[in-house]
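What you see is the complex with one protein chain gone and the rest in place.
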Amino acid sequence: MISHDLRFEIIDLYAEYAACLDEGRFDDWPEFFTEACRYRVMPRENHDQGLPLATINLQSRGALKDRVYGVQSTLFHAPYYQRHIIGPVRVKGHADDEILLEANYLVIRTHRDVPSDLFNTGRYLDRVVVTTDGLRFAEKLCIFDSELISNSIIYPL
Amino acid sequence: MISHDLRFEIIDLYAEYAACLDEGRFDDWPEFFTEACRYRVMPRENHDQGLPLATINLQSRGALKDRVYGVQSTLFHAPYYQRHIIGPVRVKGHADDEILLEANYLVIRTHRDVPSDLFNTGRYLDRVVVTTDGLRFAEKLCIFDSELISNSIIYPL
Partner (left out) sequence: MISHDLRFEIIDLYAEYAACLDEGRFDDWPEFFTEACRYRVMPRENHDQGLPLATINLQSRGALKDRVYGVQSTLFHAPYYQRHIIGPVRVKGHADDEILLEANYLVIRTHRDVPSDLFNTGRYLDRVVVTTDGLRFAEKLCIFDSELISNSIIYPL
């Protein structure tokens, strides 16, 4: 069993993670991760079949910072707003200072002057570690249901 | 007042219920219910007017197993993915080992090679009992807002 304090910290982690991305504070995004983290976005079909191909595959916080630089400076794209709606978080396992978590997410996208649309939905499969600075993602895997939108994923999910 | 432990168990129950359905582990679905359970799916309009007609109406865990068999073996349908996003759970009442719960839900459907759509949204009105094996649904009522999709509800909500 994990403590109630930790349960609430986990809820806060996801709420703050969503707020960071939805406010477009991309420079803060790598701070949610450990130095040696792994961040991947992959279609469900690949994940279910054990295929390794990921749409986005980043290793280390430095790679996340690179991605942020790309998003802000080099990737050509029409800006859009994101809005994360995250469901109840499921504790799948834990050991010492490490917790396996899963949560369904929906990201709604809004381009200027266009109605919002269902941009991306799926689940997070995360490994979180307890650090002296609070909880950090050691691994974050975003497994999305639809394959039709993958080439337009610009911002982190 | 119900205990904090129980509050977290309730959150876990909904998170695990969603994960079970969204991963397509339909054989595990009846295990979330008591032996003498009742599972119903009905349009909001009928519920609000006190009309009993339900789109799906199952009594006992055996009937749920029958439904799963139908879904997997006899119902002709194009497979689709489901993704449940469940909002905060509301404790409407409790007595001894029984709790009345309510939660808003949204199910997003994804057919292969088609963008995801808003499949079904509404609220769960549930009666949950504390058993030696953990929480189980004695009654689960899914009241959905739109009537336009009812004939295509194949998988449990």
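Read from first to last, the chains carry the letters A and B; within each, the first residue is number 1.
In the analysis below, a residue touches a chain if its C-beta (ideal position, glycine included) is under 8 Å from a C-beta of that chain, and two chains touch if they have at least 3 such contacts.
All values derive from a computational prediction rather than experimental measurement.
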{"item": "Among A:E16, A:E45 or A:E147, residue touching the chain not depicted", "value": "A:E16"}
{"item": "Sole residue of A:I85, A:L100, A:V130 or A:I154 that reaches the chain not shown, by the stated touch rule", "value": "A:I85"}
{"item": "Candidates A:I2, A:A36, A:L53 or A:V114 - the one touching the absent chain", "value": "A:V114"}
{"item": "Missing-chain contacts mapped onto chain B", "value": "4, 7, 44, 85-91, 102-106, 118, 121-123, 145-149"}
{"item": "Residue numbers in chain A that touch the chain omitted from display", "value": "4, 8, 11-12, 14-16, 18-19, 22, 81, 83-87, 89, 106, 108, 110, 112-118"}
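As a convention for this text, only the chains that are shown with their structure count from here on.
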{"item": "When chain A is superposed on chain B by its C-alpha atoms, the rotation angle in degrees, nearest 5", "value": "120"}
{"item": "Gap in Å, rounded to a whole number, between the CA centres of chain B and chain A", "value": "27"}
